[in-house]
Each structure stands twice: as structure tokens, then as C-alpha cells.
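A single protein chain has been omitted from the complex, and every remaining protein chain is retained in its original position.
The first chain written gets the first letter, and so on, giving A, B and C; residue counts start at 1 in each chain.
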Amino acid sequence: MARRVLIKGNEAIAMGAIEAGCRFYFGYPITPQNEIPEYMSMAMPKLGGTFLQAESEVASINMLLGAAATGARVMTSSSSPGISLKQEGISYLAGSQIPGVIVNMSRSGPGLGGIHPSQGDYFQSTRGGGHGDYRTLVLAPSTAQENYDLTMLAFDLAEKYRNPVMILGDALIGQIKEPVELKSYRKKPQDKPWALTGAKGRHGQILKSLFLADGELTDHNWMLAKKYKSMEKEVRFETYRAEDAQLMLVAFGSVGRILKTSVDILREKGKAVGLLRPITVYPFPKQAVRQAAEEAKALMVMELNTGQMVEDVKLAAECACPVDFYGRPPGSIPTPDELAKEAMKVWRKRGLK
Amino acid sequence: MPQVKVISERCKGCGLCVLACPKNNLALGKEYNAQGYAYVTFNSDGKCTGCAFCAELCPDMALRPYKEERS
Amino acid sequence: MYFDTIIAGFGGQGVLLMGNVLAYAAMHAGKQVTYMPVYGVEMRGGTANCTVVISDRPVGSPIIHEPVSAVVMNRPSAEKFGPMVKKKGQVFVNASLIKEGQFTTRAKTVCWVPTMELASDIGNRRLANMVMLGAVVQGGGMLTIQQVADALSGALDPRYHKMIPANVGALKAGARFISEQKAAKKG
Partner (left out) sequence: MSAKPKLKQVFDRPKSLKDVPYHYCPGCHHGLIHRLVAEQIDAFGLQESTLAAASVGCSVLLYDYFDVDIVESPHGRAAAVATGLKRAKPDSFVFTYQGDGDLAAIGTAEIVHAANRGEKITVIFVNNAVFGMTGGQMAPTTLEGQVTTTSPYGRSAAEAGLPIRVCEMLSTLEGTAFAARVAVDNIKNLKKAKAALKRAFTYQTKGWGFSFVEFLSSCPTNWKMTPEEANARVGKEMADYFPLGVYKDVRAN
């Protein structure tokens, strides 16, 4: 039987990574994700792995690039300002098709911002983030358990698609301490013929993103685009009390979990309100949103920002029903009651009964 | 007799080998290769010792020196 | 069943440990639970606090603005969190350091627990936090003292396991104090 432990969200990430076979971690301290490097610094030497505190976020993502180029499972973690610095390397990972897991326990910005929970990095995460026409798979956990499970999944997806995978949490998701069931990782290691292991019995091989020959870069970008399209089958989402919902709330991560209580509050009042919580925010669960837009009378998006994912929801809803928005810039975490009240405003505005 | 073969298609005519040769056996040529470089020529006047300095200092590995094999 | 609390005090009073032990006990009792500490710059203010939510249902928000209860171990914490507690809620006050009139609250129930005196009575003033936790569990009724005692070995670092009997004694002393107060009120 799986062991249940009470651990912090950040620790769950580190433990999930280790369970999935990650033995290389490169990072640089920043609040609120420091428990990840701290855990790794303690665990890696005992496992014969490598923990390295780099001189900067820039260096750490490039150390990841080097180690991952050899086929190893590698992770780095940071928070918003540090993730901005890592974007250079993430773009190179995408261009050179090198897998890697990047954790963003995001905080608030712009600039140095603050250490409050925020979802202001949604655009950065789901639109690539760095330069060039690329995408990363983005998983948005909402509990410590999901941190553990989705980190294991992140390594699989990174290798399956030879692509960087981002875990997008926030201060709340990183700092919360919850029971986590420690499931065993059972996937068999994959062959990685692309990995740099030394030119033994073959010619030297190259991992690169520079393509200068006529048409080469065009072909490369089309190939990547096809790959991103094929990632759409990895869509994951959760619905909560969504049956017969007239108003469907849409939220991810920390707001997604808080809204479950709001839905309970509203259901107790007899309001048919449900929740759709994207777990992958790239690929975005377009079809699920579209279906919800057809079945419900209205959609309402709630985010810890001034309006980012709402654009994806509107695109996916394709005007099948109205889409309202409630955003909360960083500073305080909304309570389930507050969010329920906001939902009731929309309920009345849209004349729902 | 020691000699130097010039791989004319690899030569860029930089002349560093001309400087390197202690016996002045190499010279910038007048003929152009497909890349448009006037490649160097080796004049066999019997002075070449096969020291290979030219090949050692050629950035483009365009020279192949030969030496008599001692039996 | 639903219970939440903000536990606050100054660094060194062991408020984070109280939250941890409570959360551990809830997990072992098969409850849903979240524990949320303060972090970052807030850690440097000299005060520490954490929020614990225990429920039979999945916990939505681990951060509570109007808690069902607050546990205040020093005066600044009482001033900050006392007013936030719900009308029907409870405030557990460290009577060793906080006097009446030093803070406001809407809460119906205010339990004044002389934590340091009770801890001294059982021989170790440093167990004041466990005395308070015993009082909170007895007063809150979300778990039994035995469930909390059973969780100590999981929540405490093995280095401190030899202290478990003393901790259990402190938990019981706090719980007894609340029971006696209730009995006195009834009688």
C-alpha cells in the first residue's frame, strides 16, 4: 500500500521527481520554491545524484540543457522572475528538442513584484515564453498530491515529446502542506537514440537549433508545429459538480481548488453551478470548454490576474455562450465566500434561475 | 624527394604557409579554385625537407607534405 | 465536520510545530487537511503563524480570512487575529502572556489558558505549546487527544522522540484544563 505523508507542495514536487528517476537538479534560490532545491540538496547525494546550486537561473537552465542532452532526467525550479531568466534556455530546449522539467512556483510581478500567489505567468507559460514559435507542455497542479503525480507525468511527457514541460504552480501550491499518497513510479525507461552518449559505433551527433541551409529552418518549424499539435491528446482537466450546471466556473491551480468550496456553497443554496478546472493549460482543454459553453447558460473565468486564461476560454467557447471574468491581482487570496459572491453577480446578470 | 601536395580546392590563399616555409618553397599562385581563391603552389626545387611546418600552420588543412621513408 | 484555525505567536514558541502536529493527527485520523505556514519576508517579522484546515470534504482554500478559531500565543498575534475570528468561533489565548482588554474579538468563546504555568506544573515550561494544543483539541472537538498523541511520532523529528511522553503529558494537561473550566461553568 502506498504511504501517506504530510508534506509541503514543494516537497511533493521534489519527491515526485526523485520517484520518476530524476537524479540531476540545477537551481538557484528564490522564494517561494526554496523547499525544492533544499530537498534536492539533501536527497541527491544520498541517491548518487547531482544537486548543483548554480550562479544564476540562466546558468541552471543551461546546466539542465547539458545534462538532459545526455538523456538524463533533469529538473530545475524557480519562481516568476527566475523563470523569465530561464526562458532563453527553454527556447533552446524547444528548438533543439531536448526534454526537461521546469517548475514555476510563480509569484507576483511584473518586475520583482512580491511573493504572493499569482497566476500572472499564464501567458508566459502557455505561449512559449521565450523567443521563437514554440510551445511547452504546461501542467497546473492544485494540490500537493497533484504536485507529486504531475511531476512524474512531466518527465514522461518531456521524453515522449522531446520537449520542455513546465509545472505551473504558485506560492499557495508550493507552500501548502497536505497529505500525499506516495505512489510508485512504474514506467519503463525509454530508448533515447538522440541522446549524446559519445560517438561509439556511430558518427558524432548533434543537438542544435540553428538551421541555416535553405528551407531547413522552415522544415524544422513545421515539424515542431506538428509535434505541438500532436500534444493535444495530452489534455487533462477535472470537472466538479458540473452535471446540469447553468453557470460553469473555469479556473486552474489554486483558484481552481478554492472554487470547489465556492461551488459547494452555491449548490447548497440551490444554484446549479459547476467547475471546470484545466490541469493542462497547454494544451488547453478547448473541447471541454466548448462543450461546457454549449451545455451551460454561461461561463465564468476566475484567475489571480487581470485576465489571461479568459482569452483561451473565450476562443474555445466560440461565442456559444457568454463568458464573464473575475480577476484578482496579487495581494490577497480570495476566499470561497468571496468567489461565490462574484459568481452570484454573474448568476443574476445572466438571469439564471 | 620530399614534397608538398596542395589540395587546391581547400586552399584559401591566405599565405600563412608561405610565411612558415623555411625554404621558400611555397608561393601564392595565380590560378583560382572554384571558391575564387588564388591557391598556393609548391615549387619543387629540391630544397623541401618535408618539415611539415606549412601543413602545421595551414588553417584549412590544404597541404599534404611527404617525406622519404627511411628503410 | 469542519474546523479551521490560525495559530500565531513569536518565533520560538513552537506555533508551527503545533500546526504540524495537528495536521498530522488529522491525516492519521483519515481527515482531509491542509497546513499553510507563512513564508518569505513574513518570516522575518519575529512573529510566526500557520493555518490548519481539517474537514471531511476536500479542503478548498488553505487560507482563511474569517477563521472558526484562532490560537494566539502572544499579544501582537492576539491583536492581529483576535478580531478576525467568526462570531460563533473560539479564541484560545495564552493567558501567561496576554491580559484581558489587550485585544478585541467578536468570538463568543474565549479560552484563557495559562500555558506556561500548566507546563511548569508538569515540569517543563517549554511544553507550553503542547499544553495549548491539548486545550485547542479539547475545546475544538475536531479530534481526540489520543489521536493527537498518536501522531507525535510522525510529526516530531526522531531526535525528539524521547520527549513524546512529556509532550503527551502536556497535551493532557491542556485538555484537562479545558474540561475543568467547562465543568466549572456548568456547575
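Just so it is clear, contacts are C-beta pairs under 8 Å (C-beta built on N, C-alpha and C of every residue); 3 or more make two chains touch, one makes a residue touch a chain.
Here the structure is a predicted model, which means the values were calculated and not measured.
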item	value
Omitted chain's touching partners, listed by label	A, B
Among A:S96, A:N221 or A:Q291, the residue in touch with the chain that has been omitted	A:S96
Touching the absent chain when the full complex is considered, from A:A17, A:M40 or A:V74	A:V74
Of A:N10, A:N34 or A:N62, the one touching the omitted chain in the full complex	A:N62
Interface with the unshown chain - residue positions in subunit A	24, 26, 50, 52, 54-56, 58-60, 62-70, 72, 74, 88-89, 92, 96, 98, 196-201, 203-210
Contacts of subunit B with the absent chain, listed as residue ranges	2-3, 9-10, 12-16, 19-20, 37, 50, 52-53, 55-61, 63-69, 71
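FYI, only the chains that are shown with their structure count from here on.
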item	value
Subunit A-subunit B separation of Cα centroids, rounded to whole Å	60
Distance from the mean Cα position of subunit C to that of subunit A, given in whole angstrom	35
Complex contact set, residues of subunit A against subunit C	4, 6, 31-32, 115, 171-172, 175-179, 257-262, 264, 333, 335-337
Subunit C residues within the subunit A interface of the complex	20, 23-24, 27, 32-37, 39-41, 57-66, 154-155
